[in-house]
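Every protein chain except one is present and positioned as in the full complex.
This part shows chain A:
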């Protein structure tokens, strides 16, 4: 499979995560003057978005990300987003984090699946990046970082052939295979069936570079057209208007990858009655994976050396709920089907003493710092990330 799929996976999933967080933060925010100490304000929201985006586009992080490598396992990737979501003052309970990850992955799965051409997966990525730039439009420093990544994307993927891009797309589709979580915004828009499978339309514009199906032309040995026939199908396709832009700025034309959430449309996921294909999901190996240590190394390296602003005395972090009420969140945590739980990596210590020492050190440095005494309900310290190794 392709060794270049990870940056696209990470950036697009990250983009979806930001759309969802932004929507939830707006939905739960209170005007500044009226807010109590434990309620969200607009200022808080901007702060959270800025912090997460700064972490996402950290230079060293991006360098590691763009190195040719296999895709992470689902568990390893989930852990990355766990860390990312907690890069600021915001806290998410397990149930909310699970829901966030479900929404992110199903959304990007949908986008990859419906990409008209393999190359359009870049347009989807650019849509996400355009929106991210909008989130940080008044912070030139972070904007610069995002632009840098943009340029790197153009350089890495701009000249790949359709076949290479299709291989990347297939690598991503394999990652998402057998995931059929039902998302209510998709169900309402008739984009997903009640069995969790996406609706594939057989109408609309054909991809750029494709002709509308129907015409058969036959040529003689001199190259002259000698016969022309047509065939019809149930499909109802039209010619596309124009091609999306692959430049740093431009009209992407494609809508996949743009923000589909708005404050008034709460997003729910349905866990019950999911399709029987989940049984194959359950068979995934849940025994401690000896390679997980390697993955944790990479993960730790990626997030290593990132300087996180620790909150001052008066600042406190607080919890975001992806559900409408706390009771709903609790209920979701209790009723999540076993086969859908994202078990964070269980690493078994190795036998060799040298390795065990290194492993413990890494684990120790990733421990959550204990909350400071005297902090309020929403006050938990930031997850202390690794210092320089």
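Note that a residue touches a chain if its C-beta (ideal position, glycine included) is under 8 Å from a C-beta of that chain, and two chains touch if they have at least 3 such contacts; residues count from 1.
Assume contacts and distances are computed from a predicted model.
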Just go with whichever of "Aspartoacylase", "WDR54 protein", "Glycosylphosphatidylinositol anchor attachment 1 protein" or "Auxin-responsive protein" UniProt uses as the name of the absent chain. "WDR54 protein"
Check each of A:100, A:167 or A:181 against the chain that is not shown and name the one that touches it. A:167
Suppose we count only contacts with the excluded chain; which residues of chain A make the list? 1-4, 68, 113, 116-118, 161-164, 166-167, 173, 177-178, 180, 193, 197-200, 202, 206-207, 209-221, 223, 226-227, 229, 231, 233-235, 237, 277, 280
